[in-house]
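This part shows chain A:
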Amino acid sequence: MSEALTIEGLVKQFGGLTATDHLSLSVTKGEVHAVIGPNGAGKTTLIGQLTGEITPDAGTVRFAGRDVTGLAVHRRSMLGLARSFQITNVLADFTARANVALAVQAHQGHSFRFWRKAATDQRLIGPAEEHLATVGLADRAGVTASSLSHGEQRQLELAMALATRPAMLLLDEPMAGMGPEDSARMVEILKRLKGDLTILLVEHDMDAVFALADRITVLVYGRAIATGSPEQIRNDPDVRAAYLGEESADA
Partner candidate 1 sequence: MLKRTITLAAGAAMLATTAMAADPVKIGFVTTLSKGPAVLGRDMRDAADLAMEHIGARMGGRDVEIIYKDDEINPGIGKKVTDELVQKDRVDFVTGYIWSHVLLASYKSVIGNGPMLISANAGPSQIAGELCNEDFFSTSWQNDQTPEAMGEVLNQLGIKSIYVMAPNYAAGKNMVAGVERTYKGEILGKDFTKWPDQIDFSAELAKARAAKPGAVFVFYPGGAGVQFLKQYAQAGLKETIPLYTVFTVDAISLPVVKDLAVGSLATQMWSPDLDNAANRKFVDGFKAKYGRFPSFYAAQSYDAIMLIKAGVDAVNGDTSDKAGMRAAMKKADFGSVRGDYTYGNNNFPIQNFYLREAIKNDAGEYTVKTAKTVFTAHQDSYHSKCPMN
Partner candidate 2 sequence: MQMIRVGFIALVMLALAVVPVVANAIDEPFYVSLFTRMLVLAIAASSLNLVLGYGGMVSFGHAAYLGLGSYVVGIGFYHAANDGMDWALNGWMHLALAIIIPGLAALLIGAISLRTRGVYFIMITLAFSQMLYYFFIGLERYGGDDGLSLWYLSDFGSVMDLNDDSQLYYLAYGLLLLVLFILYRLVNSRFGMVVRGAKSNERRLMAVGFPTYRYRLVAFGISGAICGVAGFLMANQSEFVSTSEMHWVHSGDLIVMVVLGGMGTLFGPVLGAVGFLMLEQYLPELMEGVCHIIGGSSCGIAGEYWKMVFGPLLILIVLFARGGIDGLLQGKVGRNV
């Protein structure tokens, strides 16, 4: 049994509000583990603590067998923990290719290289274009990121995350703001990645979650109220009460 990521007793409070409440969770290597929950359940706070942008008040985060709780953002990235952002977060005035090339560059040693032109460096451009192809943006490589459509920017996000050669992906609502067509394409892309990568997926789109996830954890008010296979979660009475309540009432 190999765990890619283990969270134990994680606590984070903002003023009086407990965003993460003694949360424990583990993600097995190679699985797609979805975290769902109503708005304000503390999903984005959780991602922030996993990437290192937010320091937890208590608890530990272990990744690839080591304690990373106090590690800086860029160090975790070096260990192979990559993320995509909930709100599209690309370098707006760079081309798609340059965006991904920068992510590639991050994992080719230090960047105190002052002389050679980066834009024509095949060691950067080659992998960058590969990753763009993986997410279906091969023909948009030369377009400035800000000119890409919303869906394309989400795909670019993913390409940048992939370019860091991660062992594990943290996807913060990759389908946010997408139309059904774009969502479907993203699900296809993620399906292709499944197996090679461990993925922690935070998502509102239930169709996508149930289509992709191997296991699901339900978060309410910062606590995990249930973890299990999609089937188990679908039938869990607590979950139905707390989260799926309305939908199941309709059904």
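How these were chosen: all candidates are chains of the complex that A comes from, given by their letters.
Some observations on this one:
Keep in mind that, in the parts below, contacts are C-beta pairs under 8 Å (C-beta built on N, C-alpha and C of every residue); 3 or more make two chains touch, one makes a residue touch a chain; residues count from 1.
These numbers were taken from a predicted model, which means no experiment stands behind them.
Chain contacts in this complex place chain A in touch with candidate 2, from the set 1 or 2. Across the complex, chain A meets candidate 2 through its residues 51, 53, 72-74, 77-78, 82-83, 85, 89-94, 98, 101-103, 105-107, 111-119, 121, 124, 160-161, 163-164.
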